[in-house]
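Taken from a larger complex, these chains appear in their original positions, while the remainder are omitted.
Order of writing sets the labels: A and B. Residues in every chain begin at 1.
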Amino acid sequence: MDNFIRLWQESGINQMEWGTFTMILVGLLLLFLAIRKGFEPLLLVPIGFGCIMANIPGAGLAMSAAQQAIDVGGAKVLADLAEVFGVAANTSADELLKLYKSASATELAAAHKVALDYGYANGMIYTFYQVAIGSGVAPLVIFMGVGAMTDFGPLLANPKTLFLGAAAQFGIFATIMGAVGLSASGLMDFSIADAAAIGIIGGADGPTAIYVSSILAPDLLGAIAVAAYSYMALVPLIQPPIMRALTSHSERIMKMEQLRPVSRREKIVFPIVLLVLVALLLPSAAPLLGMFCFGNLMRECGVVERLSDTAQNALINTTTIFLGLAVGSKLAASSFLDSKTLGILLLGVIAFAIGTAMGVLMAKFMNLFVRHKINPLIGSAGVSAVPMAARVSNKVGLEANPQNYLLMHAMGPNVAGVIGSAVAAGVMISMVSAM
Amino acid sequence: MSDTLIQQGTDLMLFGMGSVLVFLTLLVIATVFMSGALNRWFPEAEPPVERKGRSSSASASSAAQVDKKKLAIIKAAIEQHRARRR
């Protein structure tokens, strides 16, 4: 009988709290959006599933061994852990958890050993998080794969579209000001690192957002990743009204010159030029842009097809699976069900909107100077969200003029936006670390 | 504190956006220079075609008019072939 009581006590229903239950519903919602509505399914299916698994009460899949020891350990375990943190033996579990979260590396290692000795082990998804995101490797490997899938041809044919990709990054920085403002006005409580991590949602680039927030604001990573991927999926809803509001019909029907053919050599040399420029000017962006250029060079150089194929397939897929599950581990009730998440969701959509607007306005501004005019509709593609934003440019263009195919033209600012947000990420990580 | 925070945010915005613009401007210059240099001094003898590993896509489009029925048969054959290999 004792056994049944224990099994029941241990069962999910009994341990379920309101927050946990809500997070499981959030996970189901993410799965619904991904599967039924087609919201960036490659990431949101693993994230949604990881969210549910991380919130299974009593399973502790997203907890470290030490966290589990604190969570379910008896008085003796807690006393040993308290000794590690240098506090009284009867310190409460809640208090120990706080100490654990602010502990030094030495204390963490010691607490881990105590937990191991009592038979606790790191939860599965916690392990995935440490290996994939904590080490910083998974977003970089995905960026390498993205590089191996990216064709810089349209950008090389029309390099001035890089300016559109630059302008659209203003969404990132405006959002930082928004977050700082919310914080200054006392509505929310974001640090400058939090604000920078939230801003990167405006980069409209999943791996960049995960990379930056894993460094600057790991607690917000779950909400930021969900916001970034969700809004990327919503680009076809968010962008068109802004694009129409800022352009006249005559601008929208403008046809662009056909792109010149780009030679294979240009495509090979471009990632090297970009890497050298990064090396000379912006070392803080080197991990992201280095891996991106490396993937692209493997693609274009033509002599390592098998490496390029693996980077585009088995390797990026494997990494995506574990990255997604690991992101799910940051969707715990305690951090997600917070007013901050609302702020993140609100600021995220503003970031997308401002980025879109600035891209369009920059195109109009450039048209004051350049000879070969740019259809302002391709400016919105500068937010990245590859290839969705470019398709939106194309679609809105076709609405105005059924003969006006803008897709290839929009691919230029689209990939420029990836470079732009990686640059912004590097600058922010470097500046915030020094603040 | 909140004053400092706004100050920090402003700094981040100004210098961050500035860096992005400066970097991408330099990239535009470098790219234009690179393309010019390559096309001038190292032009590719052949017209810029797709590289070898993917040349099959060219023949794909040229033969796009393969009739649908034939395609269905071939697809079926491929599937059978794959199924047997498993």
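Here is the rule we go by: a residue touches a chain if its C-beta (ideal position, glycine included) is under 8 Å from a C-beta of that chain, and two chains touch if they have at least 3 such contacts.
Just so we're clear, the structure is a prediction, and the values are computed from it rather than from any experiment.
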Overall composition (this structure file), stated as a label formula: A x3, B x3
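By definition in this document, only the chains that are shown with their structure count from here on.
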Centroid spacing, where centroids are CA-atom means, of subunit A and subunit B in whole angstrom: 21
Contact set on subunit B toward subunit A in their complex: 2-3, 5-6, 8-13, 15-17, 19-21, 23-28, 30-32, 34-35, 38-39, 42-44, 47-48, 51-53
Residues of subunit A defined as touching subunit B within the complex: 155-156, 159-160, 162-163, 165-166, 169-170, 172-174, 176-177, 179-181, 183-184, 186, 191-192, 195-196, 261-266, 269-270, 273-274, 277, 281-282, 302, 305, 416, 419-420, 423-424, 427-428, 431-432, 435
